[in-house]
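Attaching a single structure in structure tokens format; questions to follow.
Excluded from the complex is one protein chain; the other protein chains are retained at their positions.
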Amino acid sequence: MEFTVQQIADLLQGTIEGDNLSKVSTLAKIEEAGPGALAFLSNPKYEHFLYSTNASAVIVSDKLEVKKSVSAALIRVTDPYSSFSTLLQYYQTALIASKTGVEEPCFMGDGSQIGDNHYRGAFSYIGHNCKIGSNVRIFPQVYIGDNVQIGDNTTLFAGVKLYTNTVVGSNCTIHAGAVLGSDGFGFAPQPDGTYKAIPQIGNVVLEDDISVGANTTIDCATMGSTLIRKGTKIDNLVQVAHNVEVGRHTVIASQTGISGSTKIGNNCVIAGQVGIVGHISLADKTTVGAQSGVSKSVKETGTIIQGSPAFDYKQNLRAMTVFRKLPELQRDLDLLLKDKSTN
Amino acid sequence: MEFTVQQIADLLQGTIEGDNLSKVSTLAKIEEAGPGALAFLSNPKYEHFLYSTNASAVIVSDKLEVKKSVSAALIRVTDPYSSFSTLLQYYQTALIASKTGVEEPCFMGDGSQIGDNHYRGAFSYIGHNCKIGSNVRIFPQVYIGDNVQIGDNTTLFAGVKLYTNTVVGSNCTIHAGAVLGSDGFGFAPQPDGTYKAIPQIGNVVLEDDISVGANTTIDCATMGSTLIRKGTKIDNLVQVAHNVEVGRHTVIASQTGISGSTKIGNNCVIAGQVGIVGHISLADKTTVGAQSGVSKSVKETGTIIQGSPAFDYKQNLRAMTVFRKLPELQRDLDLLLKDKSTN
Partner (left out) sequence: MEFTVQQIADLLQGTIEGDNLSKVSTLAKIEEAGPGALAFLSNPKYEHFLYSTNASAVIVSDKLEVKKSVSAALIRVTDPYSSFSTLLQYYQTALIASKTGVEEPCFMGDGSQIGDNHYRGAFSYIGHNCKIGSNVRIFPQVYIGDNVQIGDNTTLFAGVKLYTNTVVGSNCTIHAGAVLGSDGFGFAPQPDGTYKAIPQIGNVVLEDDISVGANTTIDCATMGSTLIRKGTKIDNLVQVAHNVEVGRHTVIASQTGISGSTKIGNNCVIAGQVGIVGHISLADKTTVGAQSGVSKSVKETGTIIQGSPAFDYKQNLRAMTVFRKLPELQRDLDLLLKDKSTN
């Protein structure tokens, strides 16, 4: 995709200084931009880059006073950062939307429907009796089992796997290799020391506006649904076990694991590599620090915890500070004990 | 799949109260069940749901005294929980078994054999000289390299990858995206600071009755086999390194990692996010608590450990209790030291 500086300026309602016919085809940071790139300058601290950049055009503030010669065309706007963000959004949306049509071979089972303006990549598989909305992008090698429902404007990147009966809402993005609906890890110990699988016949339900990261796994419920509510964002390599419920607008960072039947509230922030035991609940707006191990329910809204096992993060911080000094503490105590025994 | 209450009662050798021609097509919890669902009541604590449920039928104890009107048909049996479990098992087995035949296009290399009554999904790949048993389900986009052996009744869900020479036993279930046989992580440091790959030419061997979770990775041995013994269950996103041996009927929860050449005993329970160093061994019936880091061999059967690094779990619990009070401990000690210096 190639645009003239004039086209960009029109889109952003900006004014041009320099060559309005100069062409840009990519977006870049001002310090890294080469010919053909469009950059922006928002933070005055980076102004010196403006005079050395190889960018073909730079979005700048309409208040900026240019102090040296600039090779790039300037597009002046009220808020350069916001204007640039708008362009980034256009760019990414256009990139996805440019994928359209059906690449052969791909597979769609009997009784399945898909809305208009969709993309089905080669080697993608849609099972039987699926209902898939409009503007859906199904990248190559995606697997969609039987009876799956997917809302409008959802994108499944390459190699996503949705087991039978999975439900995905609208405006969701699921990244490559993520697996939704694999069996919950339920095995009943038998008297002879073996294990018997407990059938897992539920499903996974994602509401709208959800993002799921690459190679993340979300297991189906034993019965009923493992449920991720509207607007929640899940990073890469996260594990969500059977019958978990995650509330709305919650953020879960990479490599975190949530055990079976646990309920996470709305607007929580779970950092990376956190482990959460099964059958507990976290109140709304709970924040859990990285690598924490959460072993108890959190009842109060807005609680911040840290540690393994996790407790109040300030207390944890203080305890960790003393932890580092434990050898000195031991030495002091030994001295006191020695004193006492010699008295 | 739709059944009459009569058919279900016959199967469970139960007796019916209510409409024996009522139809059920799904299984659900009594508190969530809608029309067409079959539920069960085992725990007396949930009896009140019996009088409000929308289920079409409920399995109850033959001893239950019904106190109010019930809209659902009742199927009376000796042990409702056990009967329901039986149905769940039937349901899941039927779901998998309903997949049969070959969907095109799929790929099978020269010299490969597969037993009868199998399923090969579209875009599945079987290399050369593979020997695959009967009643095997190979879901779409599965990759099976050359010279792979698979026993009877094994299911490989979508996108499973088995490298060349992998051996999988009978009655195994491998979930979507799991990788068996990738190269062990072996690199020899060179004098110039670079690394040289140590060839990894062994394989992965799974005995019978094994479950492997979604996106789990099991590396091939440098030479010989990385070996998982009969009946062991492995959760999602677990890492098993080269030349590891895991004993029989051991359970390994999600996101645990086992380093190279370590041997895990029989009937062990390894919780989630555990890390185990290489070249050690864990005795039979070892239990390792969540997020532990196991750095030494465990020699005594039945040991329970916790912590990073892990030691006796009771000792760890006591140490963690004091850990939280470290700031107070430091303060008390400082007071004593001050006393001493002023005496």
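Labels for the chains are A and B, by order of writing; each one numbers its residues from 1.
The rule we apply is simple: contacts are C-beta pairs under 8 Å (C-beta built on N, C-alpha and C of every residue); 3 or more make two chains touch, one makes a residue touch a chain.
Treat the numbers as computed from the prediction; the structure is a model and nothing was measured.
Chemist: Touch as defined at the start, partner being the missing chain; which of A:64, A:280 or A:336 qualifies?
Modeler: Within the whole complex, the residue contacting the unshown chain is A:336.
Chemist: Looking at B:155, B:273 or B:287, which makes contact with the chain not pictured?
Modeler: Missing-chain contact among the listed residues: B:273.
Chemist: From the list A:199, A:213 or A:309, which touches the chain that is not on show?
Modeler: Once the missing chain is taken into account, the touching residue is A:213.
Chemist: Please pick, from A:14, A:231 or A:309, the residue that touches the omitted chain in the full complex.
Modeler: Only one of A:14, A:231 or A:309 touches the chain omitted from view, namely A:231.
Chemist: Which of B:141, B:232, B:286 or B:303 sits in contact with the chain that's absent?
Modeler: Answering carefully, the residue with contact to the hidden chain is B:141.
Chemist: Kindly state which of the options B:182, B:281 or B:297 is in contact with the chain not pictured.
Modeler: In the complete complex, the chain left out is touched by residue B:182.
Chemist: What subunit A residues would touch the chain not displayed?
Modeler: 27-29, 32, 85, 88-89, 91-92, 95, 103, 105, 121-123, 139-141, 157-159, 173, 175-177, 209, 211, 213-215, 231, 233, 235-237, 249, 251, 253-255, 266-267, 272-273, 290-291, 308, 320, 323-327, 329-330, 333, 336-337, 340
Chemist: In the full complex, which bits of subunit B touch the chain not displayed? Write them out.
Modeler: 105, 107, 123, 125, 141, 143, 145, 159, 161, 163-164, 177, 179, 182-183, 185, 187, 193-195, 197-201, 215, 217, 219, 223-224, 237, 239, 241, 255, 257, 259, 273, 275, 277, 291, 293, 308-309, 311, 315, 318-319, 321-323, 325-326, 329, 332-333, 336, 339
Here is the rule we go by: only the chains that are shown with their structure count from here on.
Chemist: Superposing the C-alpha atoms of subunit A on subunit B takes a rotation of how many degrees, nearest 5?
Modeler: 120
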